[in-house]
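Just one protein chain is left out here, and the rest sit where they should.
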Amino acid sequence: MENLIGALVAAPLLGAAVLLLGGKALDRIGHWLGTLLAGTSFVIGLILFADMLGRSGEHRAISTTLYSWVPVNSFQADVSFQLDQLSMTFVLLITGVGTLIHLYSVGYMEHDERRRRFFGYLNLFLAAMLLLVVADNYLLLYVGWEGVGLASYLLIGFWQHKPSAATAAKKAFIVNRVGDVGLSIAIMLMFTTFGTFAFTPVLASADKASEGTLTGIGLMLLLAACGKSAQVPLQSWLGDAMEGPTPVSALIHAATMVTAGVYLITRSGPIFNLAPDAQTAVVVVGTVTLLFGAIVGCAKDDIKKALAGSTMSQIGYMVLAAGLGPIGYVFAIMHLVTHGFFKAGLFLGAGSVMHGMNDEVDMRKYGALRKYMPITFVTFGLGYLAIIGFPGLSGYFSKDKIIEAAFAKGGTEGWIIGSCALLGAAITAFYMTRVMLMTFFGEKRWQPAPDADAAPSAEPAAEGHAAGEMPHPHESPWSMTVPMIVLAFGSVFAGFLFNLNDSFLKWLEPVTGHKEGDSPLSATTVTATTVTVMVIGVAVAWLVYGRKPVPVVAPKGSLLTRAARRDLLQDDFNHVAFVQTGSYLTRGLVYLDLKGVDGLVNGTAATVGGLSSRMRRLQNGYVRSYAVSMFGGAAVLVAATLLMRAVA
Amino acid sequence: MTASATVHSLWTTAAGDGFKIPAPHIEYAQLSPVLIVFGAAVLGVLADAFLPRRSRYGAQLLISVAGLVGAFGAVLVLASNGYATDKAHLAAMGAVAVDGPALFLQGTIVLVSLVAVFTFAERRLEPKTDGARTDAFTAQGSAVPGSEQEKAATKAGFTTTEVFPLTLFAVGGMMIFPAAADLLTLFVALEVFSLPLYLLCALARRRRMLSQEAAVKYFLLGAFSSAFLLFGIALLYGYAGTVSFGGIADVVSGTAPMTPALAETAGNDALLLIGGAMVLMGLLFKVGAVPFHAWTPDVYQGAPTPVTGFMAAATKVAAFGALLRLLYVALPGLRWDWRPVLWGVAILTMVVGAIVAVTQTDVKRLLAYSSIAHAGFILAGVVATTPDGISSVMFYLAAYSFVTLGAFAVVTLVRDAGGEATHLSRWAGLGRRSPLVAAVFAVFLLAFAGIPLTSGFAGKFAVFKAAADGGATPLVIVGVLSSAVAAFFYIRVIVLMFFSDPSPEGPTVAVPSPLTTTAIAFGVVTTVVLGILPQYFLDLADKASVFVR
Amino acid sequence: MNPVNYLYLSALLFTIGAAGVLLRRNAIIVFMCVELMLNACNLAFVTFSRIHGNLDGQIIAFFTMVVAAAEVVVGLAIIVTIFRSRHSASVDDANLMKL
C-alpha cells in the first residue's frame, strides 16, 4: 500500500513530463492524456482511502521512505511520504476537484493552440500539490510548496503575450517568495532546535522547546501561510492571479493551492498549541483577511475578481479557525473542503458565463442570463447558496461551526472575532447576492464584444468571435457542464455528510486533536444569528441591485467603494513602500558601484598615471639637471650613511 | 714627521744597489677568459687596420665570435677545475679574483655579449645601399649627419666595423669589473668598458643626432660619476692605507696590523663612510638606480638598438657583480650603515621606475624605465646580505639579461621608412599582422612582469625570498606592489599589439637573418627553461655564491 | 706642514670641479671640470700615500692620469662630432630626448 503513495505523485508527474517534453504529436490527445492521469491519481487516492478506512483511528497513518535525499551529518532529509487522515482529505480534494477541472478545461481550452502545454502545467500542479500534502518533513513539503508556486506562476502567465498576465504571474511568484523566506527560516529554526525537521519528531518533541522558539517558528510558518493563502498582508497577488484561465482560478486559486497555508498551520498544530502568541497572530490575520476580502468582493465588477475577494475572505475563515487551536482545526479543514467544492463550482460557472458572453468579465454587462444558460445558472446558484451558508447546504455547516468556535475562544477576543466572523457572513451574503443578481437576473445589459486586443482582461478567443458582434449566450458543452454539476452536488451535500454524527470530526481528530470550546452562546443562538445576518445581507443586496436596474457604467461610489475597487489601496501601498523605494535603492547602488567601488579603483589608477606624468617632467633632457640630481643623490647618500652611523 | 721619514728611506733604499723590485706573478691561465677577449679585441683592431674593406665584416665577426666562444670555453674549464669553489683565490697579486661569482658572472657576460654580437652583425634589416648590405651602425662616424660626406660614405657602402673590437674591449672590461679585487682594478675596469660604450652609443645609422646626443649625455654623466667613484676610492685608500677589498675589510674589522698612521686615519670613520658612499654611488650609476638613473632613458633611446640591448644586459650584470663584491667583501663591516641606505635606494628605484614607465610612449624608453624598476628588484636581493641573496641576484641577472637582449632584438625588427618604429602607437595591431613576433614579444613582456612559468617569475621569487629571509619584508611588499604597477604597462603593450586594430600604414616587420633570429630564439628558450626548470641554474648560482678574499 | 691641508685643497678642487659641471654650459668646459675633479682625486691619493707611507697612492695617481687621457680622447671625439653636427658645444642645446 505504502508504495502507492509514490504512484499518487508519480502519475501526474509523468503526465507533466510527457506533455511538456512530448512534441506536437501529442497535441491531439494531450488533453485527454492529462485528464486520464489526473483521474488515475484520483483512483489511487480512492484505493488508499478505502485501505485507510479499513484500519482503526490510530493506525490509519502510513508512511514510506523512498530514498535519502540530503544527508549531511546531522542534517538528514529524506524523500519520504506520510499519509494520514489529514493528508488523505487533501489528496481526495485535490485529485477529485483536479480531475473535474481537467475535464472542464478540455472544453474550455478547446481553441487554444497551446492546450497540450496547459494540461502539462495542470498535471505538474497536481504532482506538486500532492507532494506538498504527503511529504513527511518540512523540507520536502517546501519542494511541493514551491512546486505549486511554479505551476501557479506558469498558469497565471499562461497567456504570456498579455503583459498584464506576465506581470500578474511574476507578482504572484515574488509575493509567495516572501512567504517562502518564512518557511525557510522556520525550517532552520526547527533544525537548530530539534536537529531535525521531520513532522513526527519535531511535533512530538515540541513541548521540550522554549516557548520563545516555538513562537518564532509559528510566526515564520504563519508568514509562509500568508504568502500561499493570500492572507493580509501578502494577499495582493490573488486578485491579479485572475489573469489566468478560469479553470486555473478554480483549481489553484480557489479550491486547492491557496488552502495550503491552512494545511501548514493545521499540520503544525502542536507547535501553535504551545505558542499562544503565534496563535493570536494567526487569528488576527485570519479575521482581518476575512473582512478585507469580503469588502473587496463587494466592490468588484469583474466577476472573477469578486470571487477572488470571496476566496480570500473564506480562507480568512479557515485561518481564523486554525488559529483557534484544537477547537478549530477540524472545522478549518471542513470549511476548506466544502469551500473547495462550492468555490470551484462558482468559478467554473463564471467561466461558463464568460464562455458564453464572448469572454466578457464585467458583471455590469451581464444580466438575465438565467434563461440562456440554465445549467450554469442552477449549478452556480447552488454554489451561491452554499457559500452564503443557506441552511442545509455545505457552507452552512462548515462556516457555522467556525463562528461557533470563534465565540468559543472565550473572553473578549472571543466576542470580537466572533462578531467579526458574523459580520463577514453578512457581507458574504451581500456580495454573493450582488454577483448573482447582476449576472443572472435583471435585464440584459450586453455590449458588443470589444475587439480582442483592446479587451480589458479578456481571455483570447476561447471561441472565435468577430469584434463588434453582440454576444449570443449559450450553454457550454458537456465537458464543462458535467464538472459543474458534480461540484454542485458536492456543495449541496458535503456539509451535511460531514456532520452526519460528526463523521468528519471523528475522521480528523486522531491527527489534529479536538476539544469542544465552551461557547458563551449556545449553538442554536449562534446558528440563528448567522442565518439572520445572512438574510440581512441578501436583503440589502436585493434592495441595491435587485429592485432597480444596474447601471452599465459603475457609479463613482463612496470613498470606501473606490478604495475597495483598488483592493483597499493595497497595491498602491506596496508600490510606494517596496517597488519605488526598491527601484531607487537599486538605481542608487548601481550608481554607487560604478562611481564608488569601481571609481575608487579607477581613481587609484588615475592617480598613478598623474603621478607618472608629473614625475616624467623631471626627465627634462638637460644633462646638467641630470648631473644635479646625481650630485644631490650623492650628497643624500653620504649624509644618510653618516646619519646611520650617528643614530647607530 | 715619522711618516715622511719612512718615505725618504723608501726612496733611498730603492735607489740603492742590490735592491730588486720583484716582478709581479701573473696566473695567465686563470685570467685566460679576459685575456682571450682582449686578445681578440686587439686582433680586431689590427684586422680593421690592415684588411681590405670588403673582408673586414666577415673577419671581425669571425674574430669576435671566436674570441667570445673561446672565453666562454675558458670560463667553463676554470669552473670545472674547481676555481669556482675550492680552488678559488685572488690572482695577479690580489688584483683579480677567480672565484664562483666572478666566473658565473663572466660566463653570463660572455654569453650575453655573444648573442649581442649576433644582433650587431645583423645586416638584413636595413635596406641595401647600392647592393651593399648595411647594419645598424653609421657609415662613417666622423661625417656630419645629412652632409655630402655622409651621403658619399653611405653610397660607397662604408660600414663601421670598429664596433666589434670596441665591443670586445667593453666585454673585457665588464669581465674584470665583477672580478676586481681592489679598487684600482675596479676603477680601471669601469673605464675600460665605459669608454667603448660611449663611442658605440654615438654610432647609430639612423637618427644620428639622437645617437650623438645620447653619447654626449652618457659620456659626461659617466665621467662625472666615475670622478665621484675615484674620489671615493681615494678616501677609502686614505682610510685603510690600501685599496684591496680584503685589506679594507681587515681595517674596518680592526684585524689589520696597526701602523701609527693607520691608527690615525682608521680612527676617522668619516673617511670610510663618505668614501664608501661615493664608491657606491659610482656603481649605482652604472646599474641605473634612482636617483642616478637619469641617463638611462635618454641613452637607451638614442643608442643603436643592438647597443642598447647589449648595455642593458651586460652592463647591469657587470655592475651588480662589482656592487656585490664591494659590499660583501670590502664593506661587510659597514653592513649596518649601507643596508638602510640601499633599502631607501631600492624602494625609490622600484617605485620611480615602475610609475614613470606607466606614461611612456616609446618602446625603448619604456624598456629603459622597466630596466630601472628591475634594478630596484635586484637591489632588494642585494641588501639581503645572505648567501641566498648573492645566488638569487646572480640568477636574476642571468635570467633578466637574456630577456632584455631578446626584447631589444625584437624592437629592431619592427620598422618603417624612418628605420625602427619605436613609438608605441605604431605597434598597434602587431599581433594581427605578424602574430609570431608579437607573441614572442609578449612572452618577453610577461617575463618582465614576472608571470609564473617565465624566468622573470623565478628570478623575482628568488630575490624576494632572499630579501624576506634577510628580514627585508617591507622591501618585498613594496616590490610586489610596484610589480603590480609595472604589470600595468607591460600589459598595455600587449593590449596594443593584440586587441587594437592595425593602422593601414603601420610598420612592417622585417624578416631577420639567422643571426637576430638566433638571438631572439635564445631569449625565448632561456625565458621558458629558466621559468619552468630553474633548479639546475639555481644550484649553479648557489654553488658559485661564495666570494674569495 | 700638516699633509691634511692638501686633503682640504683636494676637496676644494673636487667641489669646484663638480660645481663647474653643474653650472657651465659649454661641453668642453664641463669636461675640463670633470678632469679637474679627477686631478683633485690624484692630489688626495698622493697625500694619503704620504700619510700612510706607502706608494700605492702614487701609483694610482699615474693610473688615473692614463685613464683621464683616454677619457679625453674619447670625450673630445664625441664632443667634436656633436659640435660639428650642431655648430654648438652647449650641453643645453642637446635635449632632443626628454620625458
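For clarity, chains are labelled A, B and C in written order, and residue numbers in each chain start from 1.
Methods note: contacts are C-beta pairs under 8 Å (C-beta built on N, C-alpha and C of every residue); 3 or more make two chains touch, one makes a residue touch a chain.
Everything below uses one rule, namely that contacts and distances are computed from a predicted model.
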When you check the chain that is not on display against UniProt, which of "Substrate-binding domain-containing protein", "Sarcosine oxidase subunit gamma", "NADH-quinone oxidoreductase subunit M" or "ABC transporter permease" does it turn out to be? "NADH-quinone oxidoreductase subunit M"
Using the touch definition from the header, name the shown chains in contact with the chain that isn't displayed. A, B
For the chain that's not shown, point to the residue among B:L46, B:V495 or B:V525 touching it. B:V495
Sole residue of A:L53, A:M470, A:L560 or A:V590 that reaches the chain not shown, by the stated touch rule: A:V590
Across B:L46, B:A152, B:M258 or B:A484, the one contacting the chain not displayed is B:A484
Residue touching the undisplayed chain, where the options are A:T35, A:Q82, A:T338 or A:T376: A:Q82
Of A:L4, A:L37, A:M52 or A:A209, the residue touching the omitted chain is A:A209
Which residue among B:A132, B:A156 or B:A468 touches the omitted chain? B:A468
Residues belonging to chain A that touch the chain removed from view: 63, 65, 67-80, 82, 136-137, 139, 142-143, 145-147, 150, 153, 157, 160-163, 165-167, 170, 173-174, 177-178, 180-181, 184-185, 187-189, 191-202, 204-205, 208-210, 213, 582-583, 585-587, 589-590, 593, 597-598, 601
Tell me where the left-out chain touches chain B, residue by residue. 432-436, 446, 449, 451-453, 457-458, 461-462, 464-465, 468-469, 473, 476-477, 480-481, 483-484, 487-488, 491-492, 495, 498-501, 534-535, 538-539, 542
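In this section, only the chains that are shown with their structure count from here on.
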Which chains sit in contact with both members of the pair chain A and chain C? B
Compute the centre of every chain as the mean of its C-alpha atoms, then state which one is farthest from the centre of chain B. A
In angstrom, rounded to a whole number, how far apart do the mean CA points of chain A and chain C lie? 97
How many angstrom between the C-alpha centroids of chain C and chain B? 24
Express in whole angstrom the distance between the two chain centres, defined as the mean CA positions of chain A and chain B. 81
Tell me, which residues of chain C touch at least two other chains? 18, 21, 30, 91, 94-98
Going by the contact rule already set, what residues in chain A reach two or more other chains? 616, 619, 621, 623, 627
Using the touch definition up top, name the residues of chain A that touch chain C in the complex. 616-617, 619-624, 627-628, 631
Per the touch rule above, chain A residues touching chain B in the complex are 605, 608-609, 611-613, 615-616, 618-619, 621, 623, 625-627, 629-630, 632-634, 636-638, 640-642, 644-645, 648
List the residues on chain B that touch chain A in their complex, please. 216-217, 220-221, 224-225, 228, 269-270, 273-274, 276-278, 280-281, 285, 290-292, 294-295, 297-298, 336-338, 340-341, 344-345, 352, 355-359, 485, 488
